[in-house]
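The complex appears here without one of its protein chains, the remainder shown in place.
Chain lettering (A and B) follows the sequence in which the chains are written, and residue indices restart at 1 in each chain.
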Amino acid sequence: MASRLGRGTLGRFVMVRLAATVVLLLALSFVVFALLYLAPGDPARNLLGPRNPSPELLAAIRAEYHLDDPFVTQYVRWIGDVVRGDLGTSIRSEIAVTSLLADRVVLTAELAIMAFVITLVVAVPLGVRAAWRAGSVFDRTVSLASIVGVGAPSYAVGLLLLYLLGVRFQLFPVYGIGDGGLDQLWHLVLPAVTLAIGIGALVFKLTRTAVLGELEQDYVAFARARGLSEGAVRRLVLRNALIPVVTSGGLVFAFLFGGTILVEVTFALPGIGGLLAGSVTFKDIPVVQAITLLTATVIALTALAVDIVTYTIDPRVRARGLR
Amino acid sequence: MTARRQLTPVVAAIPLVIVAVFAAASNWLAPDARVQDILTGVTPPGTAGHLFGTDTNGRDIAQLAIAGARTAVVGPVVIALGSMCIGLVLGTVAGYLGGAVDLALSKYADLLLALPTTLIALVVAGLVDGGYWVTVAVLVVLFSPTDIRMVRGAVISQSTRPYVESAKALGLGRVRIMFRHIVPNVLPVAFTTMLLNVAFALVAVSALSFLGLGVGPGEPDWGRQLSDARDLLGRNWAAAVVPGVLIIVTAAAINLLGDWAQERFERRGSGR
Partner (left out) sequence: MNPVLEVSGLWVIGPNGPIVSHADLAVEPGRTLAIVGESGSGKSMTAKALTGLLPSGVHAEGTVAVDGTSLDLAGGARALAAVRGRRVSLLLQNPFTSLSPVHRCGPQIAATLAVARDEVDDEVRRRLAEVDLPERVASMYPFELSGGMRQRVALAASLASDPLVLIGDEPTTALDVTTQREVLDLVARLQRERGMAFVLITHDLGVARERADEVLVMYAGRLVERGPTAELLGTPRHPYTAGLRDSDPPLVERLERLPSIPGSVPRAWEHPAGCVFAPRCERADERCRVDEPTLGGTDADGIRAWACWHPLDDRAAGVVVVTRTSPTDEGAPTRPLVTVGGARRRFRHDAPPALDDVSIVVGAGEAVGVVGESGSGKTTLARCLLGLERLDEGTIEWAADRPRATRAQIVFQDPSSALNPAMTIGAALGEALRAGGQDPSAVPRLLELVGLPVPYAKRRPRALSGGEQQRVAIARAVAPRPDVLVCDEPVSSLDVSVQAQILNLLNELRRELGLALLLITHDLAVARQVVDRVYVMHRGRVVESGAMDRLVAAPQHEYTQRLFASVAGR
C-alpha cells in the first residue's frame, strides 16, 4: 500500500528519522559536555568537590581529565568514552557513574511507567467522555479539575497526599521503597498518583481537545446524516482523534521525566531524579552530565517512536513521506 | 451559562488579589516572618500567637507564607513578561521574514524543547549557583522558545491574510507592517499565553527553591517552606498544607483566568 502512495517506505522513514535523532543527540551532548564549564570557577576544583585541594592533586586531576587540551579535543574524548559506556566517576561517591545509574534507573522507570499507565487508564476515557458531552455538568466538572491539576505542582500535591493518606489516615507508607517486589510497588503508588495528576490533567485536555475538534468536522455530520450508528460514528471519531493524541505523546513524556525529579525528592525515593537533584547541589558534574544525556536520549527515542506510530496510523503522513 | 462565564474571572481574581496584597504589603502584614526562635522550635497549629504553629526554627508559618508570596509572584511575572517580550520580537521577525533567522531560532527552540524545562532549569540554575534573580533570568531564557514558537506561528497565520497583502501593496515598510499591522492582532493570544506562563513560572520557581536553589536559605518562600515541611508532617501539618494550598490555589486561579481569556478570544475570533 505504502509503495502505491509512493515516495517512501517505513524502513526508509525510520532510517531518516533515526539519523535526525542522532544529530539532535550529538548537538545536545555538546551542550551537556559544556556544562562542566558552566559552573563558576576552575573545572578542576569543581571536579574535586568541596575537598581542599593541594596543587599536586589539582595537577593530577587536570591530567586525568585532560583539562589543558583544547575544548573540542576534550569533547571528542568524552563522547568517545560515553559511546563506549564510560560515563566517568561520581565526585561525591567516587563510584563509576554507570553503576550508580544502574542502581536507580529501575525505580525511576517503574515510577514513570506506573504514572503513565494510571494516566492512560483514567485521563483518556475521561477526555473522550467530556468531549462527547461537551458543556454538560460532567464535562465542566472534569475540565475544572483538569485546570487545577495541570497547574498544581507535584511537590505540593505530593506533600498534601503524604500528609492526608500517609500521616493522617495511614493508608500508605510515608517514606522509603519497601522490601522490593510487590511491597516496592505499593510504596510507589502514592508517588505515581502524584505524578499522574499533573500529567493526567494534561492528557485529559489534549484528548478532549482532539475529540472535540473531530466531532466538529463535516465528516461526522455526514456520517450521522447517512445513518451510521452512534457506535460506528464513535469509532470513526476516535480513529481520527488518535492522531493528534499520539502526536502530543512526546510532549507528555518530557513532562513525565521533569516530574519524576520533584516527586522523587518529595517522597525521598532513591531514583534518577533524586540523584540528579542531589548531584546538582553537590556540583557532581559527571553525574549531572550523564543523567541529562540519558533523559535526552529517552525523550528523543520517544519522539522517534511517536513519529513512527504517526507514520503508520496517518495515511496523509505516509503519502507526504519524507518531504 | 453567560452568568457562569462572567463569574469565572471574578472567582479566579479573588485569590490572586489576596496573594498580590500579600506580596505588596508583606513587610507590614508579616513583619516577623524572619524572626527565629530555635528554643521553641516546632509547635502545632493553634499555639498561642501562632495560628498555624511554627517550623523547626520557630518561625511563624502564617507570617512565612504571607512573606513568601513576594518571591512566588514577582519572579514569575518577570519571567512571563520577559520571555513574551523576547517572543514577540524574535517570533515576529522569524515568522515574517523567515529565512536564516527563522531557521536559527527554530533550531534553538528545538534544542531547548528536547529536554524537560524542570531538568534544564535545575541543572543550569544549580551549576551557575547565583540566587533568585539568576534563577529568574535562566527561566526567562528557558521560557522564551515556546513563546517564540507561539508568536511565530501566529504571525505566519496572519501574514498570509489579505489585509497584510494589502499593506504590502501599499508599499508600507516591513517594520510598520510587522509591528503596526500584525502584532496588534497577535497580542490577544500572546496575552493569554503570558498569563498561563505566569502559572507555569510560579510552579517552576517554587520547584527550584523546593530543591534548594534560587532563594537563599532562611528567606521566606513557599517552595522552601514546603521543602522544610517534609520532616514536619507528623508534628505540624500546617507547615506543609499552608504553602502547598497557596501554590495550588494561586496556580489554579491563574490557569482558570487564562483558560477563560483563551475561550473568549477564540469565540471572538470565530465570530468574525
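Simple rule for what comes next: a contact is a pair of C-beta atoms (placed from the backbone, for glycine too) under 8 Å apart; a residue touches a chain by one contact, two chains touch by 3 or more.
This structure is a prediction, so every number in the text was calculated from the model and none was measured.
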| item | value |
| --- | --- |
| Neighbouring shown chains of the undisplayed chain, as defined at the top | A, B |
| Candidate in contact with the missing chain, chosen from A:L18, A:L35, A:V82 or A:A223 | A:A223 |
| Sites on chain B contacted by the missing partner chain, in the whole complex | 161-163, 165-172, 181, 184-185, 272 |
| Missing-partner contacts on chain A, residue numbers | 1, 5, 134-135, 217-219, 221-228, 232, 236, 239-240, 243, 313-316, 319 |
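The criterion applied here is as follows: only the chains that are shown with their structure count from here on.
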| item | value |
| --- | --- |
| Centroid distance [mean C-alpha coordinates] between chain B and chain A, Å | 22 |
| Touching residues on chain B, where the partner in the complex is chain A | 110-111, 113-119, 122-124, 126-129, 199-200, 203, 206-207, 210-213, 223, 226-227, 229-230, 233-234, 237, 240-241, 243-245, 247-248, 251-252, 254-256, 259 |
| In the complex with chain B, residue positions of chain A that touch it | 24, 27-28, 31, 35, 38-40, 144, 147-148, 150-153, 155-157, 159-160, 162-163, 166-168, 174, 254-255, 257-259, 261-262, 265-266, 268, 276-277, 280-281, 283, 285, 288, 292, 295-296, 299-300 |
